[in-house]
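A single protein chain has been omitted from the complex, and every remaining protein chain is retained in its original position.
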Amino acid sequence: MQISYIAVIILFCLGIYTIISNKNIIKMVMGFTILESSLILLLILISYTPGGTAPILDRQYEIVVDPIPQALALTTIVIGGSVTAVMLAVTIKLYKRYRTLNVDKLRKLRG
Amino acid sequence: MITPGFLYFIGAILLLFPVYEKLKYMLSFLVTVAAIIITLHLIPGYSVQLDFLTFTLVPFKVDNINKLTGLIFAVGGLAAVIYSISMCSLSHLRLIFVFIGSALTAVFSGDLFTLYVAWELMTISSSFLIIMTSDVTKKTGYYYFLMHVAGGLSLLWGIFLQYSATGNFSLNNIEVGIPFFMIAIAIKLAFVGFHTWLPLAYSKAPFYVAVILSIYTTKVGVYVMSRLLSGINSLAYAGLISALFGIAMSLKQKRVLKLLCYSIIIQVGFMIIGISIGTTEGITGAIFHLVNHILYKTVLFMVVGVVIYTTGKDSFENLGIMGRKLPITSIATFVAFMGIAGVPFFNGYMSKSIIKEAIQDPILTLGLNVMSFGTCIIFLKFIYYAFFKNSDRKVDKKPPVSMQLGIGFLTVLMLLVGIHPFFLENLTNMHVDLHYFDKKHLLSGIQPFLWSIPIFILFKKYIVKNYERFLYFDIYLNMAKLFMTTGYHLSNYHDGKLNKYLLWATSTLIILLLLFMF
Amino acid sequence: MNRINVISKKLYKIGLVVSLAIFLLFIFYDIHNLESNSKRYLSDHYISEGVQETGAINIVTSVLYDYRAFDTLGEATVLLTAAAILSFLVPITKDKMRGTPFTIIVSQTTQVFIPFLAILGMYLIFFGHLAPGGGFVGGVVIALIPILLTITYRVEFSEYKFKPDKKKVSEDIGAIGFVLIGLLGILTGSNFLANGQANVSLGDAGELISAGLIPYLNIMIGIKVGAGLAIIFNSLIKEK
Partner (left out) sequence: MEAAVWVIILPLLTAFFIGISKVYVKKIFVPLVISSAIIYLYLLILVINNSYPPNVYSVGAWRLIGINLMVDPFSGLFLLIIALLFLPVIIFSVKYIKSYKHEYFIFTYIMTAGIAGMVLTADLFNLYVFLEVSSLSSCALVALKKTNKGLEGAYKYLVMSTLGSFFILLATILTYYLTGTLNIAEISLEFNEIPFKIKSALMAFFVFGYVLKIGLIPLHFWLPDTYEDSPIPYNVLSSGLVMKSAVYALIKVLYIIFGIDFLDKSGLLQIGVFWGVITFIVAHLLAFQQSNLSRLLAYSSIAQIAYIMIGLFVGTEGGLIGGNFHILNHAIMKGTLFLVTAIFYYSLSAVNIEDIKGLAYKFPILSFTFVVASLAIVGLPPFNGFISKWLIVEAALESGFVYAAFFILVGTFLSLTYYLKVIITLYTKNDKEIVVEEPGLSLSLPTIFLGSLCIVFGVVPSLPLRLINKIPTFLLDNGEYIRVLLGG
């Protein structure tokens, strides 16, 4: 097992921990970004073949890395970026209304 | 072939169109009379089959017992609709039609599925009748609806058990889930312990609603019991206990409607005993008693309705308006009283004799006599206030003709059944080998009545007395409180903290992983 | 008491995360031990046949815009949604961005930079099927132009140069164009988003005008992403 997969696990768990333990909204958004990057890292890792070149076939190569996860990674980046942007926008709005970034203070909805 | 229940549903739909006042009268009259005529001409043995989902249902099946029950329901429908038509609005009339229609459907249903649907339709329509009639009945309607739906769900669960065990919806041969059928029927019958809805609903609801409810609700329970649970002998003692409880409670009531409510519980006790004996005679007696009970109890409710209509309240003192000013009402009261007391040549006598004849157990015979005796005492109180106690109440307004028509119609029927008991037997080909007017039966029939008069006079001051309510305990309310507090605590856990929620989510994830991987 | 509560809560959280990590480690270890290298026939097919089938040398592009172009439509929609959310969440009042005074070096360099950015973006978009790059990357580079303008000359100037409405419309046009190009496939009797299958001439692999519809799809995505990111950035910055 490659050591880099452990990096994925560490990043993933770090992201989860950031999300569940931080009360600051911005930090929570950061947690999501970390989570997303761990998944992108995973995508790139699983596409990797030892000694492979990038899948741009201007001439014949022996070993080429798997192009599908790379395409998926691109999609994931865009989706993750969009979600992060929306989250930040809502955060800004929330900060304007509630004047706090503490997520536990957002308690208008309960019961 | 159009069924009587379906006819009532059609009537309810036709009443949707905003009609003139006259058209409303005509339509109701046509529907109710047509229902009687159709029911009269039903041939026992006729049935309709219907494919629904994967089941083959028998939504309509005629035999002797349900023909008689259906007939008395249809007659009661005619009387009750005529009685109440001048008072109730169009939407209430529609609900009444749905209610009567579903009761008739329940009676003629040939399988458990149809029975359940009709049963719940009765619950829905009657509850909305209670809820919508006035503003003081909202809580009552809530209580009533919940009780009846609990009963209905119990029936449903019984049906499910029965269906998964036997694979059909047949009304006969109930094998599994008998306790659940019992609970369902007990709630409908207002059996002691499950009776809490009955006095509440009938006394709070407007009197014309009470009249209609009293005709059908408990009686459908009796009919269904005769179908599903006949011949369970131990239930006879339960019926006895229920009836004795009814006597004790009704003696303490301050309001006439409540007295009538508890007296329903007593009369239902007679029917339970008859059904539990399980012999043909017992069941026939119970059904005949159902018919008679509908006749006289409806008249009594109608009479109290007249009292409420004219004086505005149903206290015992207000009964004093009866007498020469309200001739039809007074005669009807008297006939109904004689009927309920089981005096020979009045209608209650006939069915009580059949039940008595069918009983073998001496304890039950004694109990039956005590019940008749108690009934007499209770209604002597009624009669005492109505005719013997001096009263200064004035009649402000006369009851409308339609109300009197309804009362008169049923009174005539009562007299007919009382004088000629074979009338009912001939009508339905259910022959009981009994000579009603021989000495033995006459004696045993009149005894409780005769005993009750001196006892009433002796103990008058105890009986005619305003008792304070000393016991009020409702287990269902306590259960509701438990439900409420649990919900309250649960909703307090949802305090809007996202961190807490996220913790729940992560814990769930770990639990899931643990569950699946090990 | 309160302190213990806090600590135990924290420990519980750490415990949760650590157990999740252990599970993941376990799963990854198991997966890695499987013989999974033989399961690459789909990508092998793309690698061996992709150039002939799509005409694009860059296989990632051919996956994105041909084999799995439907995904790209979806993600373009996500981006459009995000841009739309941001543009309606901003207030109507235009607050001044807290101006960071930059020296002349910055503003002059920006002016020099912008043409190069434009060229780079164009290149990335147009050569998306030949070299690393493509609509998304090129779009991001193009979006840098208004972003740079915003940072250097404040949001008013940027929005004066690139009107928000225009940006929104061009984003929509990009998306519509993508769908319309996809519909060409249906018009020619094949399926939605068909390229080589719809008898579009694929040209010689390696030429600029090759790979059938992929360059046009790249352009559309480029327009869309550029406009969308510009909207997103400006919306976030406009908030007080």
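As written, the chain order gives the labels A, B and C, with residue 1 at the start of each chain.
One rule holds in what follows: a contact is a pair of C-beta atoms (placed from the backbone, for glycine too) under 8 Å apart; a residue touches a chain by one contact, two chains touch by 3 or more.
Quick caveat: nothing in here was measured; it's all calculated off a predicted structure.
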{"item": "Chains on display which the left-out chain touches in the complete complex", "value": "A, B, C"}
{"item": "Residue of B:Ile124, B:Leu213, B:Met338 or B:Leu364 in touch with the missing chain, whole complex considered", "value": "B:Ile124"}
{"item": "For subunit B, residues in touch with the removed chain", "value": "52-53, 116-117, 120-121, 123-124, 128, 131-132, 135, 138, 141-142, 145-146, 149-150, 152-153, 156-157, 160-161, 163-164, 483-484, 486-488, 490-491, 494, 496, 498, 501-502, 504-505, 508-509, 512-513, 515-517"}
{"item": "For subunit A, residues in touch with the removed chain", "value": "12, 19, 25, 28, 32, 35-36, 39, 42-43, 46, 68-69, 72, 75-76, 79, 82-83, 86-87, 90-91, 93-94, 97-98, 106, 108-109, 111"}
{"item": "Subunit C residues touching the omitted chain (full complex)", "value": "23, 26-27, 30-31, 34, 36, 39-43, 45-46, 66-71, 73-75, 77-78, 80-82, 84-85, 88-89, 165, 168-169, 171-173, 175-176, 179, 182-183, 185-186, 190-195, 197-198"}
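To be clear about the criterion, only the chains that are shown with their structure count from here on.
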{"item": "Winner on C-beta contact pairs when A-B is weighed against A-C", "value": "A-C"}
{"item": "Junction residues of subunit C - those touching two or more other chains", "value": "13, 16-17, 20"}
{"item": "Sites on subunit B at which at least two other chains make contact", "value": "503, 506"}
{"item": "Residues of subunit C touching subunit B in the complex", "value": "12-13, 16-17, 19-20, 23"}
{"item": "Touching residues (chain side subunit A, partner subunit C) in the complex", "value": "1-2, 5-6, 8-10, 12-13, 16-17, 20-21, 49, 54-58, 64, 66-68, 70-72, 74-75, 78-79, 81-83, 85-86, 88-90, 92-93, 96"}
{"item": "In the complex, subunit B residues that touch subunit A", "value": "491, 494-499, 502-503, 506"}
